[in-house]
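Left out: one protein chain. Kept in place: all the others.
For chain A:
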Amino acid sequence: MKHIEKILLSKYVDGEIKKEETKKMIEDHLKVCNYCKDVYNSYININSLIKNYDVKSDENAYLAFVEKKVNFLNSKKSNFKFSFSFGIALVLIFLFSFSLTLFTTKRSISTTNKVSTTVVDKSFNNLFSEDYTSVVSTVNFGR
């Protein structure tokens, strides 16, 4: 007689066989085969052994959790405070350096404007002079 594969018996013990005809085939076989019946019984006995496996329960678990949660939320808050102050400091530094750059640029623009005005004035005067070469050079210089 051909025996049932042990892995199939293991699945059967766990109720994991979906096909009804396979289930029926196993049940019929277990009625007539002592070897497979023994294997089946040993698997059932093993299942009862695992029922004794447990980890001792901790009565104050939730209390300990609440404590941990509070600490975690507080550290999160202080982290946020730190990041917020750090962010503010960064923005202030940026604004300061930006206004400093703006101020220096403005100053240099006004100096350039003064210089250009003088150059334009000079070239304007040259237009009315007899010296055409000077006019051309001034205009080129202007470009």
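Definition applied: a residue touches a chain if its C-beta (ideal position, glycine included) is under 8 Å from a C-beta of that chain, and two chains touch if they have at least 3 such contacts; residues count from 1.
The working rule: contacts and distances are computed from a predicted model.
With the options "RNA polymerase sigma factor", "Aspartyl/glutamyl-tRNA(Asn/Gln) amidotransferase subunit C", "GDSL-like lipase/acylhydrolase family protein" or "D-alanyl-lipoteichoic acid acyltransferase DltB (MBOAT superfamily)" in hand, the undepicted chain maps to the protein name "RNA polymerase sigma factor" (source: UniProt).
Touching the missing chain, out of A:Phe65, A:Phe80 or A:Phe96, is residue A:Phe65.
Seen across the whole complex, the unshown chain contacts chain A at 6-7, 10-11, 14, 16, 42-43, 46-47, 49-58, 61-62, 64-65, 68-69, 72.
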